[in-house]
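With one protein chain withheld, the remaining protein chains of the complex are depicted in position.
Here is chain A:
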Amino acid sequence: MVCWQSVSVWSVAGRVEMTVSKFMAIQKALQPDWFQCLSDGEVSCKEATSIKRVRKSVDRSLLFLDNCLRLQEESEVLQKSVIIGVIEGGDVMEERLRSARETAKRPVGGFLLDGFQGNPTTLETRLRLLSSVTAELPEDKPRLISGVSRPDEVLECIERGVDLFESFFPYQVTERGCALTFSFDYQPNPEETLLQQNGTQEEIKCVDQIKKIETTGCNQEITSFEINLKEKKYQEDFNPLVRGCSCYCCKNHTRAYIHHLLVTNELLAGVLLMMHNFEHYFGFFHYIREALKSDKLAQLKELIHRQAS
């Protein structure tokens, strides 16, 4: 719930009215390196918002930003942290552009593109908005996006000028007892490719493997970027999660062992899977940077798209 003075959030302690001063007082205590400014992102939580409401979200977010910047000026401690301006505007092109231009006028350290989260189909339409928005932003300041984390969507956003992403995708994969196995080496040596192909025929074949599963707090579908270690076929699979992966889990344990831990509801399953999923995901981002440096993003994109379903 948002008004001109505050953003209300609900927690275990009940409703907390986050005014600008309260918000900045918290930042002063936390002393982060950078923080996302208080903003009105409510439009992205609701369907079919009126243009009037969208306009309000842009106006309010700019007001919050100006007030936060003013409070920052008055505090030596707060000046050590960088403020990230938040770009709102829902799905209305005119408002998105206004939000981008106005936010860019302020002395922020970077920009967070809010309201682009959603399912893959909504992202499609929003990608057009995204290109227009980033075109309005200065080249030399980082652009963050919230709510986008899937490998294929990450690449689409990178092509449109985004620099930083949240890593909740590997976390969700872990929570549903799965391991990331998608390939991101767009320039593998031919021998390795052959070995990988022979070993992972089944994974590539199962394009129709999308299933809806219910796990605690995670109603996402299993993607084709991962394998489900709970499946019976992994019971006697003594290979590592991904051959060649240098994470702790792959160096020390087998798919069969992870399967056993999941089936017996052991805490260690999540520990090992999280280590692997983070390492795999960060490895992907390493390859993205390499691809960008050597102008091979198209190859990487093609490889990822082949594996998306």
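Convention: a contact is a pair of C-beta atoms (placed from the backbone, for glycine too) under 8 Å apart; a residue touches a chain by one contact, two chains touch by 3 or more; residues count from 1.
One rule holds for everything that comes next: contacts and distances are computed from a predicted model.
Taking the options "non-specific serine/threonine protein kinase", "NAD(P)H-hydrate epimerase", "NADH-quinone oxidoreductase subunit D domain-containing protein" or "Queuine tRNA-ribosyltransferase catalytic subunit 1" in turn, only "Queuine tRNA-ribosyltransferase catalytic subunit 1" matches the UniProt protein name of the chain that is not displayed. Among A:Met24, A:Leu272 or A:Ile288, the one in contact with the hidden chain is A:Leu272.
In the full complex, chain A touches the omitted chain through residues 235-236, 238, 248, 252-254, 256-257, 260-261, 263-264, 266-268, 270-272.
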